[in-house]
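This report refers to the structure that appears directly beneath it.
Only one protein chain is missing from this complex, and each of the others stays in its spot.
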Amino acid sequence: MRHSKRMGQVSAPGRKVQLATAAMLLVATTVAACGDGQDDGAKASAPKAPATIPELTKDPLTLSFIWFDWPPAHALEAFANAEYKKERPNATIKVNTVPNANWHDAMFTQFAARKTDFDIAILDSQHIGEAVTNGNILDITDFVKNNIDVEAYNPYLLAAYGQFPQAETGKRDENASLYGLPLLGDTWTMIYRKDLIGDKPPQTWDEMISVAERCQAEHPGVSGLAFHQANGSDAAAVTYNTVNGVYGGNLWDSKTRKIEGVLNDAAGHEAMDVLVNKMKPLTAKGSGNWFIDEVNAAVAQGKACIAFNWIAASGGLLDPKQSTLGTTREQILDKLGFATLPSQKTNLVPLGGMGMHVSAYSSTANQAEALNFMKWFERADIQKKWAAAGGVPSRTDALESPEFLNAGPFNQVYTDSVPRMRDMWNVPEYARLVDIENTNVNAALNGAKKPKDALDDIAKEQQRVLDSGSRKGGGGL
Amino acid sequence: MAFISPALLLLLAMSVFPLLWALYLSFTDYSATRGGPAHFIGFGNYTAILASAQVHQRALTTLIYVVGAVTLQTVLGFAIAYLISRRTHGRGLLTTLFLVPMMLSPVVVGLFWRFMLDAQFGVINSMLGSLGLGQVEWLTRQRTALISLIVVDTWQWTPFIMLIALAGLTAVPKYLYEAASIDRASEWFRFRTITLPLVWPLLLIAVLFRAIEAFRLFDLVYILTNGGPGVSTETLSFHVYKVAFLGFNTGTASAYGILMVLVVIVLTQIYLRYLNKLKEG
Partner (left out) sequence: MAVSVDEAVSAGPVRDQTRPTRRLGGRGRSVLEIALLTVLAVVMLFPVLWMIETSIKENRDVYAVPAEFFGFTVTMEHFKDVFVAPGGGRSALSVAFLNSAVVAGVSTVLATVLGVPAAWAYSRFAVKARKDQLFFILSTRFMPPVVVVIPIFLMYRQVGLIDSKLGLILIYTAYNLPFTIWMMKGFVDEVPAEYEDAAMLDGYTRLQAFRRHTLPLLVPGIAATAVFALIFSWNEFVFAIFLTSSDSVRTAPPAIAGLIGGTTTDWGLVAAASVVFALPVLVFAYLVRKHLIAGVTLGAVRR
């Protein structure tokens, strides 16, 4: 009897609560959905940065960057706090780092949230299109005109880290808008074992392959080659793109936005064949998921004759604590040589590195500080100091300075590579394009797909992504 | 109801509301980054997903993974539980030791197995080498990569099945066995007619839990293989992640997610109904 009474008391308010909640929920959904739409419609393109640097604050200020976790990120934080503080004692530099695999997602989820915990995003050159189209970073064209000596740079470096729409390889379009300035230049270096293949690095790609083949045969337990093959980040994609460039292929026709038939032309297929059928057999078993750190480990463990890696990621190779090649830096350098990539039909090398881009969502004071920092960073004397601190500068005078060339055995490689660089597409669809290429090249390298099919699939799927403007649903599958 | 409503309100706000929002977005072409308003496109996302060969491939991978992993850990988990239940001494200690893998974070499990399965310097290949066997490419071949995923998941979750099976096994009353031994019934007969029927319902619940968990697997794939080689170990969850965060096709990803939730709900209902019938029958 008590129970039935209790039931009556409880259920009535219970139902009311349920009804009220349901109503609230419905209202909230509608409001949120509408609010969202209006919010997004208002911002369609990148907001402009002021042409001159506004007055800077005298209050303490923290200027935040976002980058992935690797030695240059720590170098930048230390360098900026030591040097920039001399100019701006009230500013503190903080470089937020995220795992490399999470880098794109971490930046663009914050961009999507319209709230960033960083003032300067260090975007990969190919991320620019996505960020510009979504209005996430400032248009600094006018700022650059007034504050930066553009003549001091190889034009392609300025274009690669700042220009959108993308420039032609090797050039800069002076009428196009700029959205960033170079922070850290990078390209691949060939790392070779002088004690195993001799002091003189191979000059052509074919020669490099045959040298590696011989070295592997002569030295059991050491594999001929080590390079990036992983399906994450841009690992396998950069590897294919490099071989594609060297063998005279093209990634796309940027004017007509054609990939199908361009990427998978005869040269493209030859490059894929060289990569899968000639280079892959010379790599270590199970190296199909290798990226930067695994290639470094293989070199440091003395298990590779010739390896390819990003210059900015190669510093650790000279650390005796992580190497079995010697107990001092000099001993290691007796065995390791660094050279520019061999050429074949062309001498193209992959463009790496990143630029600085001002977040559209950071406060006015911080944006002003960010612009001031960038102007400071691109000064001739600071670029040389950055070089001496272990960074890779972009100004031609800094690249040719003894401060830079003497700072590391691979720095000459970078300076020599600058005129030879080629980048990937920097369109807004970049993340999807690179994923398609990564997974397919990785599949081909690991026997999950025939090389020819893999390349044709890349071209077909990438073309579909570029063409998918229509609103029928299922985008991104 | 003052005691229940705060909890229900939180669940409504954090589970139901987001789900309804996702449901709304699933009928649009909305993108979280591209900006611009969402356009209503009806069932466009749903039909595209159901028709996509890419999705079919991930569904097959997920199915193989779920069936393989759950079967393996059920057999192993039950076997271990059976062996433990026959011991008089050290049962508690043994159980505790066997449970360790289950308590570890999938991140730790994934990272560590990746380290152990490394073809070049991993300890597994090193031990195979001492036995005179060749190197196995655990994570970079289509078949072995999927098998590795199954093995690692089995390693982590066999204890789960074991724990539950053990609960069932130790609950079998002694008098039933005594009656059977008077009848001189064979051991297999006793196992089949006494032990198994009593443990079976519990085991089926354990299987349900594992199947649901395995169906939504993400973290292990993310760390162990990143979906590779190619996309051959991409599960449905991993694919949703790529659709949602690489291209920010939020509408498509929402529809994809809703479909996954539907699959779980429908299959669970069918399974539970079967289970209840079994119990009554």
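Letters A and B mark the chains as written, and numbering starts fresh at 1 in each.
Heads up, the rule we're going with is that a residue touches a chain if its C-beta (ideal position, glycine included) is under 8 Å from a C-beta of that chain, and two chains touch if they have at least 3 such contacts.
Everything quoted here is computed from the prediction, not taken from an experiment.
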Taking the entire complex into account, which one of A:I140, A:A212, A:L225 or A:A313 touches the absent chain? A:A313
Contacting the left-out chain in the complete assembly, out of A:F79, A:Y192 or A:F291: A:F291
Tell me which of B:N45, B:T61, B:T74 or B:T158 is the one touching the absent chain. B:T158
Touching the left-out chain: which of B:L50, B:L133 or B:V261? B:V261
Residues on subunit A facing the left-out chain by the touch rule are 3-4, 6-7, 10-11, 14-15, 32, 35-36, 66, 68-71, 96-102, 105-107, 109-110, 112-115, 117, 232-233, 291-294, 296-297, 300-301, 313-316, 321-322, 324
Residue by residue, what part of subunit B touches the chain that was omitted? 1, 3-4, 6-8, 10-11, 13-19, 21-22, 25, 32, 76, 79-80, 83-88, 92, 94-108, 110-116, 120-121, 123, 126-127, 129-130, 155, 158-160, 163-164, 167-168, 170-174, 177-178, 181, 187, 198, 201-202, 205-206, 209, 212, 215-216, 218-219, 223, 237-238, 240-241, 244-245, 250, 253-254, 256-258, 260-261, 264-265, 268-269, 272-273, 275-276, 279
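Rule of thumb we're sticking to: only the chains that are shown with their structure count from here on.
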Interchain centroid distance [CA atoms averaged], subunit A/subunit B, Å: 35
Residue set of subunit B touching subunit A in the complex reads 1, 4-5, 8-9, 12, 16-17, 20-21, 24, 29, 31-39, 41-49, 52, 54-55, 118-121, 125, 135, 137-142, 225-232, 242-249, 251-253, 255
Listed in rising order, the residues of subunit A that touch subunit B in the complex are 10, 13-14, 17, 21, 25, 28-29, 32-33, 36-38, 40-41, 43-44, 101, 104-105, 108-109, 111-112, 130, 133-136, 230-232, 284-289, 298, 301, 303, 428-429, 431-432, 435, 439-440, 442-449, 465, 471-477
